[in-house]
Structures are given as structure tokens and as C-alpha cells.
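For reference, the structure is listed below as C-alpha cells.
As you look at this complex, bear in mind that one protein chain is not there, while each of the others sits in place.
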Amino acid sequence: MTHETSHDTAHDTRHDSGYDVVVIGGGPAGVAGALSAAQAGASVVLIDAGARLGGQYFRHQAGGRPTGHGAERFARQCRALESRATLLLGHKVWAVEQDGDGSITVHCLEGRDERPVSVTARAVLVATGAHDRPLPFPGWDLPGVFTAGGAQALLKGNGVTAGRRVVVSGTGPFLLPVAAGLAAAGASVAGVFEANGLFGLARHPLLAAGKAGEAVGYGAALARRRVPYRTRHAVVAAHGTTSVTHVTVARLDPAWRILSTRTVECDAVAAGYGFVPQIELAVQLGCATGHSPDGSPVVAVDAAQRTTVAGVYAAGEPTGVGGAALSELEGRIAGLTIARDLAAPGGSLDHVPGVLRRRAERLRAFGEALQHAYPVQPGWQDWLADDTLICRCEEVPLAAVREAMTLGATDARSVKLLARPGMGWCQGRVCGYAVSCLSGEPTTQAPRRPIAQPIPLGCLERIDDEQPR
Amino acid sequence: MSFEITVDGRPVRVTPGQSVGAALHAAGITSWRTTRHGGRPRGLFCGIGVCFDCLVTVNGRESQRACLVEAMPGDEVTTS
Partner (left out) sequence: MSDVIVIGAGVVGAACAYYAAAAGMDVTVLDRGPVAGGTTGAGEGNVLVSDKEPGPELDLALLSNRLWRELAAHGGFEYEAKGGLVVAETEQIQRQLVALAGKQGVEHTVVPGGALHDYEPHLAQGLAGGVFYPQDAQVQPMLAAARLIRHGAESFGHGALRLRTGVTVTGFLREGGDGGRVTGVRTDHGDIIGGAVVNAAGTWGGEIAAMAGIELPILPRRGFILVTEPIAEPLIRHKVYTAAYVTNVASDSADLETSGVVEGTPSGTVLIGASRERVGFDRTISIPVLRRLAAQATALFPVLRDKRVIRSYCGFRPYCPDHLPVIGADPRVPGLLHACGHEGAGIGLAPATGHLLAQLLAGERTDLDLTPFSPGRFA
């Protein structure tokens, strides 16, 4: 039992430098990464802000179980992990740092009381997932307008539908499960409006082969409930006073310019235009970044999930949005790599079974093909009015963004400095992509957010008394 | 099974495990905050702790994301 031997060794070192591995994120990538590292003998701690493992994809209600493709397998992994690793749920990570000797310290706020807690380890796996990428449109800040993922989280995590009559809009295959879930939960789905054309999906051999089954499944479920599905359409404005009462749905040309409009009554909107990988912790650790085909900044990794910083690994959406199956594979590969590097640092790839690598490559190509098939087209900028808020937090309208550019701002950061979009509570997580597009950046710059979660000054001043976990 | 919390003194029913924000939304309360400049109503938007639209005070602790805080029996939620 070599596992047990190395496990014991790892336990001995915990007193000096904490754990072998700290995994940040309890979704498919984090859980798989933690489990494979633990099974390879490493001492592992996994941190997640949520009350339950699952991340966004396997989000589920208290006392419930994850559902969806691969849910059984994920549940088994969680059970296996419970006896092999320390789980710190309800811990929000607000900062991470690497010491001169390479050891990692993760600073967290624990629970509702937000007690400062720190975790140290020899290596870190960044498996922090992604969040929705919304696009602004007139009225998008009215209550009742959700991100697609927001409507999904409300339903999967809480059993609450976003509204009684919901319109789903945006681009990408994620719109289908959102609409199907709402319909199954009893909401009336007034329409699914996909801004791109379907032919992108059908024409791509990889996509036609790979995703057809799943898409047909959702499509059939929606058809049974007579939910209209329209391509080249999108919600381009939401209306109401205290909350949304109706939306303007437009027929779009291929560049997403408006051809014609009509009104649809609804009390909720779920809109999503892809996802933004959450990479600020890796950026803070100095990891090099690149860009995925949809223009999002992603953490650069090698085929074994190593970032450019020794001791720092990344898996799942932070390395490029590719879905839960790819995230799990990347997590497994990362766990194996971390265990391997802890024993013998180096750049080897031979510890990763070829079958895993080939599957990951195939899924990654599939994910990138999806991003190519569902691009964001520039015509959305024509949907905006001068007074449309771009930044919801600081209430910055389009006109102020445009004025900042006439004053000499040339990118999202300088627009932010002059007009404040991204300066508020969310630190540009919601408007960052839109501001980047509006300022003419070819791709969004990697976010610099050394404070990854708001922290009360009263907690920050006491971090020397942090409880080590 | 369900329990109660109060929101600005009004009782709201909660199914165990629900977030404060989900409980409010389920109770038909879709907005509970107004913006500093325009006085615009805000409620849930991203649902996963990213957008900070849904801030509330829970048991005196300010600026909590209603979508993240799991409601507990007897919680006193105040809004601004």
C-alpha cells in the first residue's frame, strides 16, 4: 500500500507547511483534482465558498443531489473525497500569495461570521470555474432580468423559478438547459432567442457529431412544451418600472443588427452570452495568461495543467470554457501532475495516461469549436442608447464610456479610470467584457483583482490572528 | 419543514437550504435595494455572488450578498 505510506509522510509535513495541495473550487475540476491528488498520496484541502460541493454545474439544493450529465459519477467522487481530504466549505477566498520558498497561503473568510482563516500548502490548484458573460441592453438592470446562470442557480440551488413567464435569450448551447429546466419546473417559457444562426452548430462536423444528442434532447423537451425556439433573435430591451413587464425581441442580421422588433410579455428574462473564466487568483500569483477563441483571458497551462508559476496549477474553466466533462478530466490530470511534481519536480508529461490526454484534447477542441460557433457579434452595441447603463454598480451610461474615449482613454482600464465602469462592488466582473468591446480592445485584458472578495477592514486588520486550517 | 425569517420586520417563509435572496424572490419580492445615484431598484441578477446587486444586511452584518447567504431560522434581514 504505497498510498498509505506516502499519505503518512504527507501528514508529517502538514505541521510545518500545511497541506501538500490546496484546491480552490468544489466543482467538477476541483473535486476531481483533489481526489486524484489524494489518491496519489498527497494531503489535500479543498476550499469552496458554497455550502455544498458542486460548483455551478452540479449545484443542488440542501438535502438534494446533483443532477444532469455525469451527476452520479460526481456524487461518487464527492463521497470518495470526504474521507481522503479536508473540505472547507463556506470559505470565501479573498487573497492568495506565494512565499519565497514557493509555499502557498490562501486567505479565506469562514462562514456567515467571516472569521479570517488561512490555509498553507506546497501547491495550489486553481479550479475557480466561470461566471456568466452578460451583454448590456436597455433595461437590463430592471429586477426580473437575470443572467442565464443566475436563473439556473436560483432554480437548481433553491428550487425557485426566476418568474412565471420567462424569456430566455443570448447565445450558446447553455440557453437550452436553462429553458428546459424552467419549463420542467412549471414556468411558462415565452421563447428561447438565440442570437446566432443554428447552421454554425450543424456545419461544424465536431459539433454535429458531439453535441447533437444532448441538444436534440433539450430541443425535444422544449418542443413538447411548445416553447418557441428562434435563431437570429434576441432580447434587445427590457421594459417596466419596478420590474420587467415586457421585452423587445428583435430579429437580427448575421452581425446582430436589428432587422425588426416585436414585444413579448414576461416577468423574467434569463440572458447569457457565454462565460467569463474566473482567473484573478492565478493572475495574482503571477501566472501567464492567454485568450480563448471567444476573447476571454484564460490561464495558460501545459498539457499537464501546470501554469507558468511553479507550484500553481489550473483546471476547468479558468483554462478555457469547455464544460463539466473537460473540467473533470483537467482536474484529474492536474491532481496526477501535482502528486508527481511534489515527488519529483519537473516538466514531465509521461505521468498522464495517454487516454486521458487524448480525451481532454478532443473535448478541448470541442469546447473551442463551440466558442467559434456562438460568437458575440458587434451588432449588440447598436442595441444600446446613450443612457443605457454599461456599469450597473457605478451606474455609468454608454455616453460616459464614449466620452472617456474622446478624452484619451484607449482601453478598458483607462475608460475605467476616467468614467468609473468597473470601479464598483463587482469590480468589473459584470461589465468588463462589454467595456472591453466598447473601448475597442481586440481581447479582454486579464483582470487585476488582488482582493478577490470584499473583506471588512475589521477582518483585514486581524489577519495576523488568522486561524490556520 | 419550512421556517420564517423577517425582512424589514415582515415575515418571509423559507425552505431549508434556500438563500436569503431566493426566499425573497419566491415571496414575490423582486427588488430590495436602490442604487446610490439613480435610485434604481435592484434584486437578484447573477445569482452566484458575482454582481453584488442583491446586497442586504443580515442580523446587523452589512453588505451581504443575499444570493450567497443561506437563510437560517429567525434571521433578521434589513434592506436599504
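When the chains are written out, they are named A and B in that same order, and each has its own residue count from 1.
Quick note on the criterion: contacts are C-beta pairs under 8 Å (C-beta built on N, C-alpha and C of every residue); 3 or more make two chains touch, one makes a residue touch a chain.
Remember, it's a predicted structure, so these values are computed and weren't measured experimentally.
Touching the omitted chain from subunit A are residues 95, 97, 107, 284, 286, 394, 404, 407-411, 413-414, 417-418, 420, 423-425, 427, 448-451, 454-458, 460-461, 463-464.
Taking the whole complex into account, subunit B touches the unshown chain at residues 36, 62-63, 80.
Here is the rule we use: only the chains that are shown with their structure count from here on.
Within the complex formed with subunit A, the residues of subunit B that make contact are 15-19, 22-23, 25-26, 30-31, 35-38, 40-53, 55, 58, 61, 63-64, 67-70, 72. Remark: subunit A residues 49, 51, 56, 61-63, 112-114, 131-132, 134, 141-147, 149-154, 157-160, 162, 242-243, 392-393, 395, 424-426, 429-430, 454 touch subunit B in the complex.
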